[in-house]
Structures are given as structure tokens and as C-alpha cells.
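For this depiction, one protein chain was excluded, whereas all remaining protein chains were kept in their positions.
Now for chain A:
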Amino acid sequence: MIRLEKVSKVYARGARPALDRISMEVERGEFVFLVGASGSGKSTFLRLVLREERPTSGSVFVAGRDLSRISQWKVPYLRRQIGTVFQDFRLLNNKTVFDNVAIALQVIGKPRHHVMTTVPETLEMVGLAGKEKRLPHELSGGEQQRVAIARAFVNRPAILLADEPTGNLDPTTSVGIMRLLDRINRTGTTIVMATHDDEIVDQMRKRVVELVDGQMVRDQARGVYGAER
């Protein structure tokens, strides 16, 4: 589903590369944790997959396509196959929960009846049934993140990228979010989640890829956060 071949990314000339010759592959339906300290290259990894950045060298393949060879105007179509969730939720504060989720369908031209049925379905799935008319600031952090996940998933993308989705949440709430991501993963959606929440990684026992200073130092099936444990 996602394949990196000797991918390097250097932001400023002469600086240490953010990613250094990374090669790895994520299969369809996999759940992968991307772990490492801040600045280890986790976010750069995700940005490359979203084609918000281009690699300095090497190639990135997403859903069978070489991202360096798709033209600029096709990038939106690539992103329609990828849902994205962030630590800071990135919701529109002046729009209701329903509208925040619906926007993902509206901007890609889905018909109205499709929006009217799919959005409530997805909100129910993430556990927000009955809160359609709320505004983001009326919700708890965990609920806001569920809205963000609903927005990322409402279009049923093949891939879901999550950049520290539990970073702003307390442990109990985080567990709820992880259950939700696990459910989404079971529908066949490939998930790549960048995190430094060791408890969660240890509990889930999924594949773990560890980055240190832009280099991949570990790729472990059913792994834990720290290798030494």
C-alpha cells in the first residue's frame, strides 16, 4: 500500500537529513506504529506519503503509484484515498460537528443525499451519535478527535495517517481513540500512526517502526515502544 525506496529528505542544504535512506513497505490492511523522539522524522514520513513534501532522493509509492510521477493536479485525487488525523484535531471552530465531517465529502463533489446518509453513519460509528449540531468547543478533547477521525474516514479511504492522535488526550481517552482506530483498521484500512505514547504501543502489539535521527533503526512485528524491554 505504501512503499518507500531509499527515501531521503533534506530540508536545508547541508543540514542533517530529516529522513536518511529509508526503505520500507506497509501492506494493505496493516497497522503500523511509527515511533521515535521529536525530530526523528516521523512527521516528514507522513508528509511524504501525503505528497506535501517531495523526497530529496528515492521514491515513494502509494496505492501502487509513484508519487514523484503524478502531476500536480492529480495530487488532490491521491489525498482522497488518504485520511489524516492530527494531534491538534484541526477542526473548523465555527462549523458544527456535522459540517466538519461533511466538508470532506462536499469538497470532492459527493451528492447531497450521499452526504446526508454517510455523515450520520460515520458519526455513529465513532460514537458521536446525537452530537451532530454541537460546535467543536462544546466537546471534550476525545470527542473532538473522534470528529477529526470521522472526517478522515467518512470517505472510506484506503489509508489513514495519524500524527500523534493521542498526544493531547489523557490515557483513558486515548484508549478509546485507539479502540476506534483498531476498529477502522479491521475494516481493511491501512493505518500508519506516528506516536511517542509508549503505553499505547505496548498494549496494541502491532508492527513498530522506530526512527532515530532520520534513520530506521528497528522494524518489528508485534513490537513494543522501547526495544530493550
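A few remarks follow.
The rule is simple: a residue touches a chain if its C-beta (ideal position, glycine included) is under 8 Å from a C-beta of that chain, and two chains touch if they have at least 3 such contacts; residues count from 1.
Please note the rule applied: contacts and distances are computed from a predicted model.
One chain of the complex is hidden; its UniProt record names it "Cell division protein FtsX", one of "Cell division protein FtsX", "sn-glycerol-3-phosphate transport system permease protein UgpE", "Caffeine dehydrogenase subunit alpha" or "DNA metabolism protein".
Per the touch definition above, the residue from A:28, A:54 or A:112 contacting the chain not shown is A:112. Across the interface with the omitted chain, chain A contributes residues 50, 72-73, 75-80, 83-84, 90, 92, 103-104, 106-112, 115, 151-152, 155.
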